[in-house]
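One protein chain is absent from this view; the other protein chains keep their places.
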Amino acid sequence: MSVEAMYQEIILEHYREKHHSGLREPFGAQVHHVNPSCGDEVTLRVLLEGDQVTDVSYDGVGCSISQASTSVMTDLVIGRSVDEALALHEEFTALMHSRGETEPDEDTLEDAVAFAGVAKFPARVKCALLGWSAFKDAVAQSAAGIRLEESNDE
Amino acid sequence: MSVEAMYQEIILEHYREKHHSGLREPFGAQVHHVNPSCGDEVTLRVLLEGDQVTDVSYDGVGCSISQASTSVMTDLVIGRSVDEALALHEEFTALMHSRGETEPDEDTLEDAVAFAGVAKFPARVKCALLGWSAFKDAVAQSAAGIRLEESNDE
Amino acid sequence: MPEAGYDLAALRADFPILERRVGDHPLAYLDSANTSQKPRQVVEAIAAHYLEHNANVARAMHVLGAEATESFEAARAAVAGFIGADRPEEIVFTKNASEALNLAAHSLGARLGPGDEIVVSVMEHHSNIVPWQLLAQRTGATLRWFDITAEGRLDLERAAAENLINERTAIVSLTWVSNVLGTVNPVARIAAQAHAVGATVVVDASQGVPQLPTRVADLGADLIAFTGHKMLGPTGIGVLWGRYDLLATLPPFLGGGEMIEVVTMQGSTYAPPPHRFEAGTPPIAQAVGLGAAVGYLRGVGMDAIAAHEHELTGYLLGRLAEIEGLRVLGPTEAVDRGGAVAFTLATRDGLDIHPHDVMQLLDSRGVAVRGGHHCARPLHDRLGIQSSTRASVYLYTAPAEIDALAEGLGYVRTFFEGHSFEGHR
Partner (left out) sequence: MPEAGYDLAALRADFPILERRVGDHPLAYLDSANTSQKPRQVVEAIAAHYLEHNANVARAMHVLGAEATESFEAARAAVAGFIGADRPEEIVFTKNASEALNLAAHSLGARLGPGDEIVVSVMEHHSNIVPWQLLAQRTGATLRWFDITAEGRLDLERAAAENLINERTAIVSLTWVSNVLGTVNPVARIAAQAHAVGATVVVDASQGVPQLPTRVADLGADLIAFTGHKMLGPTGIGVLWGRYDLLATLPPFLGGGEMIEVVTMQGSTYAPPPHRFEAGTPPIAQAVGLGAAVGYLRGVGMDAIAAHEHELTGYLLGRLAEIEGLRVLGPTEAVDRGGAVAFTLATRDGLDIHPHDVMQLLDSRGVAVRGGHHCARPLHDRLGIQSSTRASVYLYTAPAEIDALAEGLGYVRTFFEGHSFEGHR
């Protein structure tokens, strides 16, 4: 597949207009993730209420793939249940590691299917996953924080 | 050249009957030299009087080459002037590094010419030089000690 | 004569160096515990990497960079699979086993202080002694060690009597297979004991992984070190395996490119394992070569290799037993015993023939063995000798090479008996 095909219009649009970007209050956990070999970085916050992902906000520097992927991710997970959001994380991660041999499910992944082509460029897979991994980590930390609070309440 | 030719009768004789072996008093300096890759070790003492090498004594463990070479060395240097002894060290060292392309001078090196064949076996050159290097080092230390004493006297 | 569970002649043909001659004699390479020979397949994998796919890894993201990174990480996965690691990220590539052990000492040592004890054994290779001595000096911790029995096995009774492993024990670092005695140590049992008192267990598997099927879980260790060049791989690469959750808590050792997360002039944070421990450009082509070596070993089968080694060791011990004046240093039967056999040799009239001299005369007949202390001087001290001669076998060793050794040793004795010694007695 050609590199031009990897740079789907959707990706470039999200790169230009990052959705939900900028750090917001309130939040349950904040994480900082880095792709050390290239220097892409993202600071990401999540706010969970009950089992719902109420907000995801972020501030990042990086290439079109990492920025667009984070933007698309926020569109997908905000307003979902934590379980649904983590299932999406898993589905997207699997797609990225498929080397392009999996047919992405547009019904669940929506705009994120545009990244299917990235799976053919192993060096860029990390870029596409940066924001998603940060999200998963932040959810885990936030949930742990909630559990901690709960157990402290006891 | 064959390995059998390297093991000259003279070498094996000195291996069996190590001349001047055993540590003796008095001495001007004592050094401990090691061939780390094989573990051969020698503790060696020299006694200088004026510019004369009055005694060399030693205690060593090692192969026939290292032991015999030390034995032959003591025969050669005891009773010589320091300058003559160091000249012999230099001549013997040069012979060992000659890869067998130098004709040894039997008039000066005497029994030590038997080691000429060792020069063809680079891995054993260190063995043949162990005692000689220890001698040179001990002479230097002893001489430095003497100079130190002299300057302390002033 | 023992027969290999594979076509030995065909396998030997993969190792061109084995066809070399020394003077009129065919080479009998019995120094594999020192370094192994390399099959054509490994050498070709390295050459192909350089000539077709060479680039830096991770940081280079162009086509060549992606290819090199993929080969490099595939090698990591191959090594992980070879030793039954849970995940490739448990494999840290170092330059050799020595660096791996230094890394372990340095990173574990960040937690040590006076009063803590480090336990090794008197049969260790210098590479599993000196790093711990340096650590003890730095931290004020105390270095203690297992002694050995007359048979050349760890003296577990004495260790128990001395309460060697106790509440103060912070680290136990032991060799799996001795490079001199050949002893296979009960590392899992000792690891369990060490874990019971909260100690961390390091195993020097430099002589084990090449010879024995390895499952890290069965060894019971927390960290394991081994080296590429002894297992058909290239020089310039070693491995530190660690339980991931342990590695994740350890501080870095070497600092530099690619082991970092964020560097500022004020301070830096570090990447997760394994990269945290791999500063600078890693041994890329060497990893590719080691991956090929592991593939080769798997192709032959580690069970078959261990069986061949076991057979040959028995044969070697048997042939050595026939030689008068020869004393084997480790266990004299091929039970819990690897393929390195060290020995001393004396003439009929009791003169010790120095291992250098043994080695030299054997070499003149094409038989390559090692003479010296084999980087285990404390063990030789303990045995009351200065050095020994060591023969060691591997998957490509043929019984005929052992015969050449046995004949050669007879010749060595005759040579030294025939000379001066006897006459002078």
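For reference, chains read A, B and C in written order, and residue numbers begin at 1 within each chain.
Definition applied: contacts are C-beta pairs under 8 Å (C-beta built on N, C-alpha and C of every residue); 3 or more make two chains touch, one makes a residue touch a chain.
Nothing here was measured: the structure is a model prediction, and the numbers come from that model.
J.: Determine which one of C:90, C:155, C:258 or C:311 touches the chain that has been left out.
T.: Among C:90, C:155, C:258 or C:311, only C:258 touches the chain that is not shown.
J.: Which listed residue (C:13, C:77 or C:130) would be found touching the missing chain in the intact complex?
T.: C:130
J.: Could you tell which one of A:58, A:92 or A:121 touches the chain left off the display?
T.: A:121
J.: Which subunit C residues would touch the chain omitted from the figure, given the whole complex?
T.: Subunit C touches the missing chain through residues 16-17, 20, 22, 27, 29, 31, 34-35, 37-38, 40, 42-44, 46-47, 50-56, 59-65, 94-99, 101-102, 105, 122, 125-127, 129-131, 133-134, 143, 145, 227, 229, 234-238, 252, 254-260, 262-265, 267-268, 279-286, 356, 359-360, 362-363, 367-372, 374-375, 377-378, 381.
J.: Contact with the hidden chain only, please: which subunit A residues?
T.: Counting only subunit A, the missing chain is touched by 2-4, 6-7, 9, 12-13, 15-17, 37-41, 61-67, 121, 124, 127.
J.: For subunit B, which residues lie in contact with the unshown chain of the complex?
T.: Missing-chain contacts on subunit B: residues 34, 36-38, 41, 121-124.
By definition in this document, only the chains that are shown with their structure count from here on.
J.: Quick one: report the Å distance separating subunit A from subunit C, using the average Cα coordinate of each chain.
T.: So the centroids are 45 Å from each other.
J.: Need the CA-centroid distance for the pair subunit A / subunit B, whole Å please.
T.: 74
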